[in-house]
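For this view, one protein chain was removed and the others were kept in their places.
This part shows chain A:
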Amino acid sequence: MHSLNWTSRLISRALRSSLSTLIDTATGATPKNGQVRAPRPHFVSVVCGFAKDNLRHKYKPGKYGEDSWFKASTDQADVVGVADGVGGWRSYGIDPGEFSSFLMRTCERLVHCTHFNPQRPVNLLAYSYCELMEQKKPILGSSTACVLILNRDTSTVHTANIGDSGFIVVRQGEIVHKSEEQQHYFNTPFQLSLPPPGHGPNVLSDSPESADTMSFPVKDGDVILIATDGVFDNVPEALLLQVLREVEGERDPVKLQMTANTLALMARTLSLNSEFLSPFAISARRNNIQARGGKPDDITVVLATVAI
């Protein structure tokens, strides 16, 4: 029943053969080191963002208002993710940022666990969601989430996405992969949620299994943008593409950071512009709601380029 199952036989065997293995590692050390030095596929990634209420928001690592993000890296994989806490919970006296932040922090911890499977980002979200229920401190609320894993062995990216956060992959000036937005109805995305007791039946709650998953191979130089709806609702895709195109193959994190800052600032400015016909406004009009201007929201931009 233990996942840390008892390995007495293994151990005694290890003790018996400890000498031979020790010799092995001693002699095999040099070629092994060489192997490690050989370039492995990885992300060069940076983060930028704004809280919606920029002035009153106290900065905490990994959070922009109700948005959260994480980056993690192991021998097998590079992992990035964003989550957007659903703001509606504030009227119930629940801090919406706590849910998303816990979800991301737990994902980060789970990446370092032994049973982490780089091909199943959905599991990462599902386990992380289960952890929520094992906390002494009740963490309530709901959140959208998007997790992206680069499997180093196969140079493949596996993604899982719940709700309206998402990602874009740009290669040679074109968008080659893009996440699907999951909505129940207008402005109500799919969400992982843990409602307060008694509210269960009235609250939208989607299981982690309902996440939209994708797997695709990536090439050297591909640009990947992972962002919350604060970006996608305010910056038109054409504009995003224009910016992302310029950093293809960029391995300098400083230059990448500048681009990420540009994107975040762009989203921030457009969200506060009341005249601009943002993607959000267009979508609203499609749903017969007269709207103009951007949608002020927390903004998180995680920008990565693939280096193989």
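Following the convention adopted for this analysis, a contact is a pair of C-beta atoms (placed from the backbone, for glycine too) under 8 Å apart; a residue touches a chain by one contact, two chains touch by 3 or more; residues count from 1.
To be clear about the criterion, contacts and distances are computed from a predicted model.
K.L.:
Hey, which one's the missing chain according to UniProt: "F-box/LRR-repeat protein 4", "Molybdopterin synthase sulfur carrier subunit", "GPI ethanolamine phosphate transferase 3, catalytic subunit" or "Exosome complex component RRP45"?
P.N.:
Missing chain, UniProt protein name: "F-box/LRR-repeat protein 4".
K.L.:
Which one, A:135, A:210 or A:287, makes contact with the chain that was left out?
P.N.:
A:135
K.L.:
Tell me which of A:57, A:90 or A:109 is the one touching the absent chain.
P.N.:
Candidates A:57, A:90 or A:109; residue touching the omitted chain: A:109.
K.L.:
Tell me which stretches of chain A touch the chain missing from the display.
P.N.:
Chain A touches the chain not shown through residues 1-9, 11-12, 15, 18-19, 22-23, 26, 101, 106, 109-110, 112-113, 127, 130-131, 133-138, 194-198, 200.
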